[in-house]
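This is the structure, below, for whatever I ask next.
For this view, one protein chain was removed and the others were kept in their places.
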Amino acid sequence: MTNKISKIAVLTSGGDAPGMNAAIRSVVRTCAYHNVECIGVYRGYQGMIENDFKEMGPRSVKDIINKGGTVLKSARSKEFMTVEGRKQAYENLKNQGVQALVVIGGDGSFTGAEIFNKEFGIPVMGIPGTIDNDIYGTSHTLGYDTALNTVVEAIDKIRDTASSHNRLFFVEVMGRDAGHIALNTGIGAGAEEILIPEEDLGLERLLDSLKRSKESGKSSSIVVVAEGDKIGKNVFELKEYVEENMPEYDVRVSVLGHMQRGGSPSCFDRVLASRLGVKAVESILEGKTNYMVGLLNDKVCLTPLEQAIKGSSEIDKELLRVSDIMTI
Amino acid sequence: MTNKISKIAVLTSGGDAPGMNAAIRSVVRTCAYHNVECIGVYRGYQGMIENDFKEMGPRSVKDIINKGGTVLKSARSKEFMTVEGRKQAYENLKNQGVQALVVIGGDGSFTGAEIFNKEFGIPVMGIPGTIDNDIYGTSHTLGYDTALNTVVEAIDKIRDTASSHNRLFFVEVMGRDAGHIALNTGIGAGAEEILIPEEDLGLERLLDSLKRSKESGKSSSIVVVAEGDKIGKNVFELKEYVEENMPEYDVRVSVLGHMQRGGSPSCFDRVLASRLGVKAVESILEGKTNYMVGLLNDKVCLTPLEQAIKGSSEIDKELLRVSDIMTI
Amino acid sequence: MTNKISKIAVLTSGGDAPGMNAAIRSVVRTCAYHNVECIGVYRGYQGMIENDFKEMGPRSVKDIINKGGTVLKSARSKEFMTVEGRKQAYENLKNQGVQALVVIGGDGSFTGAEIFNKEFGIPVMGIPGTIDNDIYGTSHTLGYDTALNTVVEAIDKIRDTASSHNRLFFVEVMGRDAGHIALNTGIGAGAEEILIPEEDLGLERLLDSLKRSKESGKSSSIVVVAEGDKIGKNVFELKEYVEENMPEYDVRVSVLGHMQRGGSPSCFDRVLASRLGVKAVESILEGKTNYMVGLLNDKVCLTPLEQAIKGSSEIDKELLRVSDIMTI
Partner (left out) sequence: MTNKISKIAVLTSGGDAPGMNAAIRSVVRTCAYHNVECIGVYRGYQGMIENDFKEMGPRSVKDIINKGGTVLKSARSKEFMTVEGRKQAYENLKNQGVQALVVIGGDGSFTGAEIFNKEFGIPVMGIPGTIDNDIYGTSHTLGYDTALNTVVEAIDKIRDTASSHNRLFFVEVMGRDAGHIALNTGIGAGAEEILIPEEDLGLERLLDSLKRSKESGKSSSIVVVAEGDKIGKNVFELKEYVEENMPEYDVRVSVLGHMQRGGSPSCFDRVLASRLGVKAVESILEGKTNYMVGLLNDKVCLTPLEQAIKGSSEIDKELLRVSDIMTI
């Protein structure tokens, strides 16, 4: 391994996700393993601009693998969208002796990294961290598996009360542009119907489906709905629509909200974060830049950042079919 | 024990709560222990009117002690509010040979039981089951302890994301008329402020408190809010108010909703349900009627139903003080 | 889809695993979706011999997707190892009109299925259900992902007490012949060392590693050990060995045991079970036999039963390296 890099910076950016801390830990320890210095940047790109750095060694990341959130914190940075802001950030990195940057975040964060690399030539490597799983080039983003379990456990609880009262529940889950969470948790929680942005079910088909459910002897129903307005109506409008058309139903709404972003990461997310951190650092040390590390076919791999940003993460059509069959 | 009762019916009524199944199990098994027959009534009072009964023995309640919800289901019954409805219910019970009734529910359900007893003389015994802990005559209602843990676990997750982003979160928890859940989970989750119906904090004091929080070095804050309009504004209005007055804050709202009602009961709720079920059945067999069984000073005890209905469950002022000190 | 099969039986065999109920549900509902009858066999092959069958429709599998264990129960069957036993089983199936068999279990169960098919020609399809993940032809067996989370959550708790007391803990996890659970949970729980049957670390290297740990400033350590005697010493002998050689350590042992087999399945296991059940039934309806359905490269696929039985599921060498780097 030819290694001219002697200091790497790591930051988390965008919405936080379980597993980010495990990824930070992995980046820091892989650096130490290769005798490379590592500094953490607080509050994402904004911290780079504000010189908010911290030297990190193997012991400074102990006892964080099982923690949700990000010890480096995350923030939006308007200044980083300006040339001046990025220039300041680069100067600060240079003063610290930083020669490469690992960015843990979503595609917005990767776009920033790519521009930064183009302007100043500093090697960048992305690690996909977002619960939405909406990034091209990896079958799983950090936090996604944990969020699936958080959602399914919440819907299990809601089902207790739904079936005690013969109620219909609309449960809104995260995923503004991607239905991965809704589709998988809908199947996992045994939902009677799943509404995702990728597939326009139509309101009439929803009614038909609910009526069939009722006729087939189901006394309560859960409908999982991905947030966002791409399905035409939000979850409260859906409630009104169904109440008007099926007055026999006692309809309730539950918006799961930000608890989906937190919590101790699942074993899968911790292991994935550890693997991706190793790959990110070692790829930099091998002279690579402008890639996102990811998992494809159960193997750690690299995807050019540009593709990761432009490509989209498709819903598995097989799952739509499985969902249909399961709700018979 | 003089025992002329040979058949007892049990039902769950009102909002479901974790521990109701454990209580049903306990009633059924205590009946079997004393060689008394037991039948379950489905869907509360409405099931009594519609003859929706099921014979229950020790094996028919196996593997339910750890389940949320109620296997007997629950429902509102408008018919039971009429004399005709109650008469029909009584006729049905008589036809089944039922000589006493155990009602698991809240004070609305107990009111129904009391009227039913006055009109038809059938012995009734109440078991307090509601997550709100708003019933006089017991330090704990069934489901309350479980709900506290559910809420605290959810807020722990929200705090992960709150502190990663330096955000202020308003978290709405259940408890329309009683702040028990908000007060205890607020302390348990380390909330910076707690808004409950019993104490009018006032919006200005809320602002002051948040400002002090910020000055004391806290970068994120959780405010736990009891649902209901008794604090003047709902949780979304609170968000707007704070955003207007403290624009530096990124404010979010999370309404925990019905997941608070479900889930596997805590050990405490399972043991309490077992104890209350035994006491309810044995009190009936001792010839008592029109009582609610409850827990006071860690001992199982009886409170006249009338008192349980009329009395109110006060917030412990000591806890308000503890909360104040903890948020320094 | 050419479909001459009109009735399918499903059973669970061998050690139970979370997700088995979700797989039963999927098999039953996929049958209903294709208008094929389905019967459940209780207690595995032994139930086939003893005529222990139950007709199953879509509603008979409701509310089981989130339950651990198997509603069809599982058992060892010595009789099924004899020709007479298998003949009786076949006669019973024939009397029921059963034309194909889905077996949910591990490779022992698959061996039985293969022999049964050879002797009587009845189509069989296997679904891999075991927490050990030791089956060739699938990246994940049912229950494996759930077990990983169960183990990691338990070790998180043990670490609380380990680090409060500066102790060394040996934690024994399941996996007699395969180190998948130990390796992944060891990484996931941040273990200082991992002992698996596939890799002979040697006791001296273990001591070296623990000494390095101590020198690097770690005050407490977790060593995850796969059960079985392939690493030379069991977990209690390891404790003695380390205590003799590193008397400064307060060493404790924790054998996680059978709780690893239970619990509500993770979202991943529920979705996987749903997918595999669909694939199993539809493959039978397409005229296929003697396959195991599995997941490879995130896609549902078929592997000949014979290969699934004979092949072995290899440890990913990359993970060993990641583990090494993480414990720096």
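By letter and in written order, the chains are A, B and C; residue numbering begins at 1 in each of them.
Definition applied: a contact is a pair of C-beta atoms (placed from the backbone, for glycine too) under 8 Å apart; a residue touches a chain by one contact, two chains touch by 3 or more.
Treat the numbers as computed from the prediction; the structure is a model and nothing was measured.
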- Query: Of the chains that are displayed, which are in contact with the missing one across the whole complex?
  - Reply: B, C
- Message: Among C:74, C:184 or C:327, which one touches the chain that has been omitted from the display?
- Response: C:74
- Item | Touch with the omitted chain, as defined above, among B:71, B:148, B:259 or B:292 | B:148
- Item | Option touching the unshown chain, where C:130, C:150, C:185 or C:266 are the choices | C:150
- Which of B:264, B:290 or B:303 touches the missing chain? It is B:264
- Query: Thinking of the whole complex, not just what is shown, which of C:87, C:176, C:212 or C:258 touches the missing chain?
  - Reply: C:258
- For chain C, enumerate the residues touching the unshown chain of the complex. 12, 15-16, 18, 67-70, 73-75, 150, 154, 156-166, 169, 252-263
- Item | Missing-chain contacts mapped onto chain B | 25-26, 29-30, 32-33, 58-59, 62-63, 65-66, 139, 145, 148-149, 151-153, 156, 159, 163, 184-185, 187-190, 216-218, 264, 266-268, 270-271, 274-275, 278, 297-300, 316, 318-319, 321-322, 325-326, 328
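Operating definition for what follows: only the chains that are shown with their structure count from here on.
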- Name the graph shape formed by the protein chains and their touching pairs; answer line, ring, star, complete or other. line
- Message: From the centre of chain A, which other chain's Cα mean sits the farthest off?
- Response: B
- Quick one: name the chains whose C-beta contact count is the highest of any pair. A-C
- Message: Taking the mean of the CA coordinates per chain, how far is chain B from chain C in Å?
- Response: 39
- Could you put a whole-Å number on the gap between the CA centroids of chain A and chain B? 36
- Residue numbers in chain C touching two or more further chains are none
